[in-house]
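All protein chains of the complex are present and in place, except for one that has been dropped.
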Amino acid sequence: MKHLQKFTKAALISTMAIGMTACSSKNTAATETVDAQEKYGCNSINVYNAGEYIDLDMISAFEKQYNARVNYDTFDSNETMYTKLLGGSSYDVIVPSDYMIERMISEDMLQPLNKDQQTNEADYDPAVLKMRDAYDPDGKYSVPYFWGSVGLVYDKTKVSEDDVKKEGWNVLKDTKYKGNLYYYDSQRDGFMVAFKALGYSMNTENQDEIQAAYNWLREMNDTMEPAYVTDEVIDGMVNSTKGIAIMYSGDAAYVLNENENMAWYKPDQGTNVWTDSMVVPKNAGCPALANEFINFMASYDAQMANSKAVGYTSVRKDVEEEMTAKDGDFYGNDAYTVRENGSKDEVFHYNEKLTKALSDLWNKVKVQ
Amino acid sequence: MIIVPMLMIVLYAFTVQGNDVLTFQFTLNNFIRFFSDSIFPTVLWRSLTMAFFTTIICIFVGYPMAFAMAKLKPRSQAIMVLLVTLPMWINMLVRTYAWKGILSNVAVSSEIAVYVGMVYNFLPFMILQIYTSLSKIDENLLIASHDLGANDTQTFLRVTLPLSLSGVVSGITLVFLPAVSSFFIPKLLGGGQYVLIGNLIEDYFISTGDWNFGSAISLIMAIIILISMYVTKKLDKEPREVAD
Partner (left out) sequence: MKKRKPILSSIYMWIVLAFFYLPIFYVVFFSFNESKSLSNFTGFSTKWYEAMFENRSIMEAILTTVTIAVIATSVSTVVGTVTAIGMSKSKKVVREAITQTNNLPMLNPDIVTAIGFMLFFTSLRISTGYVTMLLAHIAFCIPYVILSIMPRLRRLDPNMAEAAMDLGCTPWQAMWKVIIPQIKGGIIAGALVAFSMSFDDFVISLFTTGPGISNISIYVYSNVKRVNPTINALSAIIVYVVTFILILVNVIPMIRDKRKGKKYETLTEVH
């Protein structure tokens, strides 16, 4: 008996030890270390991603596996990133949004990816790959990182679910909830909601439709006393400060996990579905290693860790399924799944003229 | 180095955006656009008034503070200066979020919240400038004034105040100018209802990518500020005559 006990103890301890080292290295079990300098001739890359959009341990994991150094910078918006690039900064991997990628391709700022290195793409959700054709035909330049949509987050105890389901986006103009709503302070998303509420395309250039959307927004602004916010909305909804808000799906998933009174709804009128993808700019210093980094972030382990840490929907089918399964982190969390057959859901297209026009109008809406 | 950025902005303000980063098609379009749409002057006016009131509050709160500081022992003065400066080293974002948290427990209008945040941010500048000029005032001048029969109030009004005015003017410069173009504090504490000229400029530069218009707005703002500063400087002229 004593021997058995000792043996069990030893077995337990050694299993734990193995388990701990396996966990702390967080490497995909099958891969071994590669020396980047030997294989690719360079061992340092500059990565530019959105803030709070990654599990930092993944970066250390990559560095260990490739014996390389990753300089990781963050931006707060696509536009800030673009402006910074104009100054000539050289990055190896950037993670912009779909419309920004469209713009960068049209302005010849990106280089095609080495598809031989992108082995993990095969495990991707086919829907996200199909969406890619809208901004990167044939997926030559990008590999998706996260995707999601935009929708309504509402407090079940303060806002009637029926109202939300019946009115969709128009619930933001329902005077019952005056003073109790957050409106996203971005010309793009702000107008998207208005366009969708009126049944138009969010990429429309039709002057009448634009005017109608402007009127919709003015009415909303004048009668509803909205609080215009960007990131403060997350903390605000977690603390139940207001009853209803427009939010990005990943942030919403986080809010729903933190505050059980909150629910998510994607209006039938349609919404914006978006993808953030990884690209390699033309002036990258070490493109081969950049491609490796992209493939690394597309792996099961990385997608799992990142999605867990941030709350945004993974682009891999296996991770999505695991997250929404019975013991997954986002079980029952509506915000995590991207609606796949919303016929009225659209991807943003880059349109400079439209951006400028809407920009002016948006400022007009708020200044009263 | 200092002037060059300014020059580039002037260039942009007067040109139109072509396909390249900068073209030389000169035009006054940007300026016309600013004045033709009523929202732009409205926003500028709002920013100016907000900056104005912030500055006034800073003067009225800051002057007594600087005055009290100048009366302390030298060592205490040094400590006070550090104490007043320290809050500035905490990142503005963090400070403002902290106020947001504190004010959420107190029922104040968003207008008051914004002014609290703005004054908090700029007060140290005002205090330091006034303090610097106050502490330099020769004790003997005050004693002489008393000997000549003036009481405390008269001494203050006729001797101390005029001599400290240049400090007040520097303080105004350090507060009013940045206050006009600040937008983050009003945005965060004012619930986003505030659209100020700083928002607009940043927006046009980054979100819209219209550097030309952004520069034009910036120039217009700068000119207006220069005019108001010129008027304030006039105040600084007189004390020299008094001291002489």
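Labels for the chains are A and B, by order of writing; each one numbers its residues from 1.
Keep in mind that, in the parts below, a contact is a pair of C-beta atoms (placed from the backbone, for glycine too) under 8 Å apart; a residue touches a chain by one contact, two chains touch by 3 or more.
Remember, predicted model here, so these are calculated numbers, not experimental data.
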Touching the absent chain when the full complex is considered, from B:Ile39, B:Met88 or B:Ile112: B:Met88
Chain not shown: contacting residue from B:Leu44, B:Met80 or B:Val159: B:Met80
Where the unshown chain meets chain B, residue by residue: 1-6, 8-9, 21, 61, 64-65, 67-69, 71, 75, 78-95, 97-99, 101-102, 104, 120, 123-125, 128-129, 131-133, 135-136, 152, 163, 166-167, 169-170, 173-174, 177-178, 181, 197-198, 201-202, 205-206, 211, 214-215, 218, 221-222, 225-226, 229, 240, 243
Missing-partner contacts on chain A, residue numbers: 46, 48, 50-52, 56, 71-76, 80, 83-84, 86-91, 231, 234-235, 239, 251, 254
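Keep in mind that, in the parts below, only the chains that are shown with their structure count from here on.
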Length of the line joining the C-alpha centres of chain A and chain B, rounded to whole Å: 39
Interface residues, chain B side, partner chain A - complex: 21, 37, 39, 42-43, 104, 188, 191-193, 195, 200, 203-210
Interface residues, chain A side, partner chain B - complex: 77, 79-80, 82-83, 86, 185-187, 226-229, 232, 241, 352, 355-356, 359-360, 363-364, 366-367
